[in-house]
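Before we start, here is the structure in question, set down as structure tokens.
A single protein chain has been removed from this complex, and every other one stays in its place.
Letters A and B mark the chains in the order given here, with residues in each chain numbered from 1 onward.
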Amino acid sequence: MIDVILNTIVSGILIGGFYAACAIGLSISFGMLRIPNIAHPGFIIAGGFLTYYFNKTFGLDPLLAGLLIIPIFFAFGFLLYRGYNRFFESKRDEREGQMSALVLFFGVLMIIEALLSVTFGVDFRTVTTPWSSIVLHFGSVGICLRMAVPFLCSVLMVCILYLYFSKTYLGLVIQAVAQDSMAATLIGSDPRFAKSIAFGISFSTAAYAGTLFVCLVPVEPSLGMQFLGRVFSIAILGGLGSPLGTAVAGLIVGITESLTTAYIGSSWTLAVSFILLLIIIAVKPTGLFRR
Amino acid sequence: MALLEMKKISKSFGFPALQNVDLSIDAGDRIGLIGPNGSGKTTLTNIITGLIACDDGQVIFENRDITKLSAHRRSRLGIARTFQIPQPFYSLIVRQNLYIPLRCRLKSEEAMFTEAGRLLDLVGLSDKADGLPSDLTQIEQRELELARALALSPRLLILDEVLAGLTSQEIDGALEILRVICESGVTVIMIEHIMKAVMGFCNKIVVLNSGMKIAEGMPEDIFRNPEVERAYLGE
Partner (left out) sequence: MSMKRFGLMLIILVVVASFSMAGGKAEGQEGSDTEPIRIGASLALTGNLGSAGKSILLAWQICLEDWNAKGGVLGRPVELVYYDDHSNASEVPGLYTKLITVDKVDFIQSPYGTPAITAAMPIAMEHGMVYPGNAALAANKEFNYKYYFSFWPLGPRQVEGIADLFFEAAMSSGEKNLTVAILSEDNEYGARVSEGALESVKKYGLKVVYNDRYPPSPATVDFTPVVRAVQNTGADLFFVGSFPQGTISIIKACKEVGYKPKLFGGAMTGVAYAANLTELGPLLNGVCACCYYVPEPTIQFGNVEDFLETYQSRAAVEGVDPLGYYNPPWAYSSMDTLLKAIEATGSLDQTVVGDYILANGWDSVVGKGAWDPAGSGEIAESRGFLVQWRGIESNDLSEFMVPGKQVIIAPEEYQSGPMLWPSPLFED
């Protein structure tokens, strides 16, 4: 009995870490930069497909291939922000800008799906590695590397981002610009540069989350659209803009889902985690970790 | 030689916010910028710092035309300002709030740490250096705001109602700090409603009304000016 609870919780933790990796970039773009990038899950899937491509073509380990695509995504995010700033942010007031940005990013999401379908086809793709099927046993708890490796990478990603934002100078500037762009400008920070970097980072996390995704389960181009709700809810639950909050929110959702599946029934999984989300948002509107 | 020179500045937001304003500020000046609400003080400040662009005219800082320069570049040249309502970065600790401007001129963590300590000491916040801004009182937040502006090592410092809401004892304390700052070679523009403080602190006063400069001169002369009186007290 206790074995089942333990195993269930461990499963929840492992998948929760992966959820955090998916949501953290959105937490940065939506929470810090106030850019409603609903195309984020689309970029995750794109990262997954690129990882798949590098793995199949060059035989690279997916975790390594993921590192290689990060600079591409970073540059793309960096430039995309420049364009976004030029055509949306600087031209409209914030609210109006966000509404038109929603439409823009919805379009981007569709375009990504179309591009992926055209380039890679519409089949489910996954990357299997020598370590994928290894299962480690700790007493009665079995941990499969297919789940555990993405979890560890997610933890690492969260730690790096946390340290980056709280310890490095540019990280501090990004935080400052996110909170009060005008005040930050007047003490010498270039908000456009800082936000471009932050958006680049957001995209980089999407790329690597995609890498982890394609290691975990098969993905296909339209998955991004379908994954949108969960990614958004975790980012909001964590308190937008907080890497640690996102991690904790991911774990909460993961563990809740896992326990619900095991003890209430898998048909209740989504309902229970969304009810939980509603309760937390009702009690603490800024999410778990916002200050 | 003038530190800051503004030539024929005009700005319209559908209505004329500033019209042909000329302003010349020498290094070492302590300027009081006064005028009724809506007279264009904030617009003028924003044009100096570069937050908004003027429609017409020229802004020259230390002999350099900065009319088209972006706000963050101007601040790196040494133009700093504080806000009436303090806007600290709430997620950063007090010391880190200063690191952001300090980094523009200092490269090593160690130098930033020392300089941040010196500035916090100056404004009297050294014991709060590792706390969060949200734990500071309103006045302490304003002191942090000042320290953050000073961290740029500014040549020109614009103070937006730093004294509002202080008791007269606190005002004296604050003016004491400002005098120290001025003596270190910082030119100050003070936007203020508390006339006693303006009279006591400034060596020159500029009066704006309805987007136009209506008077400029020594404090004692300004308050004898009938036009100023009209602007302030109405007909």
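Convention: contacts are C-beta pairs under 8 Å (C-beta built on N, C-alpha and C of every residue); 3 or more make two chains touch, one makes a residue touch a chain.
Being a predicted model, the structure only gives us computed values, none of them experimental.
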Within the entire complex, the undisplayed chain is in contact with A
Would you mind spotting which of A:I70, A:L223 or A:L240 touches the chain that isn't drawn?
A:L223
Out of A:L64, A:M99 or A:A114, which residue would touch the omitted chain in the full complex?
A:A114
Full-complex contact with the absent chain, from A:L79, A:L163 or A:I279:
A:L79
Selected from A:L64, A:V103, A:V135 or A:L163 as touching the chain missing from the view:
A:V135
Interface with the unshown chain - residue positions in chain A
4, 7-8, 11-12, 14-15, 18, 79-80, 82-83, 86-87, 107-108, 110-111, 113-115, 117-118, 121-126, 128, 133, 135, 142, 144, 146-147, 216-218, 220-223, 226-227, 230, 254, 257-259, 261-263, 265-267, 269-270
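Throughout what follows, only the chains that are shown with their structure count from here on.
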Geometric centre distance via CA averages, chain B-chain A, whole Å:
42
Mind pulling up the chain A residues that touch chain B in the complex?
169, 172-173, 175-176, 179-180, 182-191, 291
Residue positions on chain B within touch of chain A in the complex are 49, 51, 70-72, 75-76, 80-81, 83, 87, 89-92, 96-97, 99-101, 103-104, 132, 134, 148-149, 151-152
